[in-house]
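Dumping the structure here so I can ask a few things about it.
With one protein chain held back, the other chains of the complex are shown just where they sit.
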Amino acid sequence: MDPVLSIRDLSLDFETPPGPVHALRNVSLEVPRNHIVGIVGESGSGKSTVIAAAMRLLANNAVIRGGEVIFNGRDVLGMNQEELRALRGEEISMVFQDPMTSQIPVLTIGRQMTDIQYRRRNVSMAEKRNLAVEMMRRVGISDPEERLDQHPHQFSGGMRQRIAIAMALLMNPQLLIADEPTTALDVTMEAQIIHLLRELKESFEGSILFVSHNLGLIAELCDYVVVMYAGEVVEQGSVEDLFYRASHPYTQALLECDPARIEDATPALPTIPGDVPDLHIVPQGCVFAPRCPRAVARCREEPAQIATIGAGHRARCHLLGHE
Amino acid sequence: MSAPASEHGPGLDAAAPAARSERFATLRRMIRDPLSILGLTLVVLLFIGALFAEYITPYSPTAIDVKARLASPSFEHLLGTDQLGRDTFTRVLYGGRVALQVAAWSISLALSAGLILGMLAGYGPRWLDNALLLLFDSVRSFPTIMFALAIITLTGPSLNMVILVIVVTSIPVYARIVRTQTMSLKEQEFVLAARALGTGWFRILRVHFLPNVIGPLFILASMDIPVVVTIEAGLSFLGLGVRPPTPSWGSILGDGYAYIRATPWLVVAGGVPLILTTLGFTFMGEALRDVLDPRLRRTD
Partner (left out) sequence: MSELLEVEGLRVRFRTSGALRAVARREDDPWIDAVLDVSFRMREGETLALVGESGSGKTTLGRAIIGLVRAQSGSIRFEGSELRGLGDRAYKAYRREIAMMFQDPVASLSPRRTVRGQIREPFEVHKSAERDGEAEVRRLMDLVGLPHNFVGRFPHELSGGQARRVGVARALALSPKLIIADEPTAGLDVSVQGEVLNLMSGLQSRFGMSYLVITHNLPVVRHTSNRIAIMYLGRFVEQGTTATIFRSPAHPYTEALLGAVPRPDPRRRRKTVSIEGEVPSLKMRPRGCEFHPRCPYAQERCRHETPATTRLEEGHLVRCHFPLGNGHRTS
């Protein structure tokens, strides 16, 4: 079966007064049907730009330089506004980072959840409300009939994120994009949301693209992982590939830095020295070379090529044999 | 664990070195914008005319030349003369001086008072805020011109009264804006950080809040100058502003109105400077906003 979303060689610039920022460079990734794909990266890695491009929710100063975004065999980059609205409402939906700002404060949850279904023309209002009740129940909200008449501020952050997920799933999308959905929540609530996403994944027919900087969550939830650094995909593969057979020096460093992976208490935590490069200038060599502990002369001179390590496991690094 | 608050494209590290040159870029953009150039030029011309009136024109604004009454423009009298034979161009220049004087005094007084009262209302205790708000709203509920008419009828026309009226009615406008800004700043974490260091309220207002609220206020003040100039002109037109021999755009306009059948030049001479001043300061205010307001600067 072909993937639900496939991004091929996507390159994108942001026009800024000092000159273009090369925010994405030759990004390729796929979201297979009925699977959870995680994108992991630090700030400035371009992970949010990738999902914005996938939904064509880009800032005005974004210029696509090349590549394609294929959703269900259709080219998203070539769609007109009407097609895009249909795509976003019905086929792709999104859960954002901050549950406190992603709902309309002056409307009841029920009103918002029935409004979302406006495209279902021949479904009665009562039926839409029933669907909303059903969805609220599925995301673990008790007494959904009464709670539908409440306003967003009457819910806690965790509850609002559950509601956001319910809203996102209401139109049975084929792809749910979750952008750091637990970052604003406490660990206990985070664990509940992750558990909920996994449960929902069992019951609804669709894929999830999960964006996070938290390796623990990626490991808990995802089937496949894409690692991004400074606008490039540096490594991708199954979750096991990434956590047990990490090949790119950046992935390795990222894993080493995670304090949750360090078993013994240590006063000196590992770090990645240096800064994320200024993307106004496309680096001549490998983008990670200035911070890479294993960089050799070649890494600084020529761009790294993608090396295949195993089935579906690829990394963009000179040091991985691809001769 | 929580993530960076925003992530749009490049990392902050990448953006940081560019920030300095960004400010110059804004200045450059401003200089390239024809409207801000026009605004700046008009304002500069107005100032030069008002400040160096003595050197620009050989006439005195009050010198009467009965032989040359209501003359049309000529090389001798660039804008003609009025009903008493006074050189209109000279009177326009000196009238600009009066207009700027009124504007400078009233705006700077209103600005300082509004700044202090607004910061006190925004930062101080709730009761003070309520009391000041009540005061601001009561003052603002008088229509400016009616208020001015009432006061001047009681005290007699004078420039100082015009300034007083403008100051009293503009303070609430500035104070309200400062208050709103102060209140939003007060909620921010850096205030707690300053208090945790032992910083007192006075220093918090002076060192931390003032630079944040003053920029937008300058923009507003620049846009308010034409309003003030118009109020002064309006009162002088009605004979309630400056006293007769002193030239003012309003009184020139008033004379022109009276002698409109004899010559159109007085009305033109009194009206055009008002229009140009309004345009000049408005364009300049908009240009200033681009430079001074960091939020707008950062989003473009």
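For clarity, chains are labelled A and B in written order, and residue numbers in each chain start from 1.
What we mean here is this: contacts are C-beta pairs under 8 Å (C-beta built on N, C-alpha and C of every residue); 3 or more make two chains touch, one makes a residue touch a chain.
Source: prediction; values computed, not measured.
Novice: Based on the whole complex, identify which of A:164, A:189, A:208 or A:315 touches the chain you can't see.
Specialist: Looking across A:164, A:189, A:208 or A:315, the contact with the absent chain belongs to A:189.
Novice: In the complete assembly, which of A:56, A:129, A:213 or A:248 touches the absent chain?
Specialist: Considering the complete complex, A:213 is the one touching the chain left out.
Novice: Hey, which chain B residues sit against the chain that's not shown?
Specialist: Looking at chain B, the ones touching the missing chain are residues 1-5, 11-13, 15-16, 19-20, 188-190, 192-200, 203, 207-208, 211-212, 294, 298.
Novice: May I ask you to list the residues on chain A that touch the chain which is not drawn?
Specialist: Given the touch definition above, chain A has residues 42-43, 156-159, 186-192, 194-195, 213-220, 239-240, 243, 253-255, 257-262, 265-272, 275 touching the missing chain.
One rule holds for everything that comes next: only the chains that are shown with their structure count from here on.
Novice: Rounded to a whole Å, what is the gap between the Cα centroids of chain A and chain B?
Specialist: 50
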